[in-house]
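Shown here: the complex without one of its protein chains, the others still in place.
And then chain A:
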Amino acid sequence: MELARQKQARIFAAQIRIETLKALGHLGFGHLGGSLSIADLLAVLYSGEMKVDPANPNWEDRDFLVCSKGHAGPAIYATLALRGFFPKEELLTINQGGTHLPSHCDHNLTPGIDMTTGSLGQGSSLAVGVAMGKRISGKDNTTYLILGDGEIQEGQVWEAASLAAQQKLSNLIAFVDWNKKQLDGYISDINDFSNIAERFAAFGWDAVTVDGHDVAAIADAIENAKRLDDGRPHCIVLDTIKGKGCSFVSDADSNHHVTISADQLAAGLAELEEELAKAVAE
């Protein structure tokens, strides 16, 4: 990844975190932990990696992103608003009656959301279907899938993973947000799904683990996946911190769904603004 793009992606990631925190802070609560952990990935995807058109969200030839951990919707909404899919002010309507920005991703409500998710595991099959559909149509799109590390406890993920390998879906890239925590606590204490890359590799996938907060590492992993054309689908495990960027979230024991006080909002924004200034100054 060239330096100019790295800088652009770092700035974008900081902006995504700021807008996500503002939106959920305005509401006073939300799935902040798992939204903040994927901001760097979203910054890479939506700053040139994905074929999308903000003026035509349902463009037939677009690349699909299926965010199977549907509760990370707020981070994607921030990303889409920053990319011009809809006005930024609408972010403040998250989860209010009549909004087009619900807690969990909904293709039918939000311009730029490609697939409806919210029941964990299901996005994996949907993404496999999209990748198969694109291939039947003779299209060379890449289909992107975001899974949570807790989510992969769902058996459906592995049904889909097995079929993706059987169907040789090299046009599918799955990211696993390895932020180590699920709603009830540490994954290692509940139903340990560590060795994620090894598990996917055992299912016949090309799998690597990278620093999920290093935009250059993420971008390079995606480029490597796209270059590798041996029929295997790709899994990029993102080593991340749940709540990354806001210490009141990342330091909390339980940070899947958090309440956000006015003081916490102000402190979090100050931290993130500092991060943004650093990225701009680099």
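Criterion: a contact is a pair of C-beta atoms (placed from the backbone, for glycine too) under 8 Å apart; a residue touches a chain by one contact, two chains touch by 3 or more; residues count from 1.
Following the convention adopted for this analysis, contacts and distances are computed from a predicted model.
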Record lookup, UniProt, unshown chain, options "Transketolase family protein", "(2Fe-2S)-binding protein", "SpoIIE family protein phosphatase" or "Cytochrome aa3-600 menaquinol oxidase subunit 2" -> protein name "Transketolase family protein"
Across A:Lys134, A:Lys181, A:Arg199 or A:Arg232, the one contacting the chain not displayed is A:Lys134
Across A:Gln15, A:Thr79, A:Ser103 or A:Thr116, the one contacting the chain not displayed is A:Thr116
Answer key for A:Ser35, A:Thr79 or A:Ser125 versus the chain not shown reads A:Ser125
Logged for chain A, residues touching the omitted partner chain are 60, 64, 66, 106-108, 114-119, 122, 124-134, 136-137, 139, 156, 159-160, 162-163, 166-167
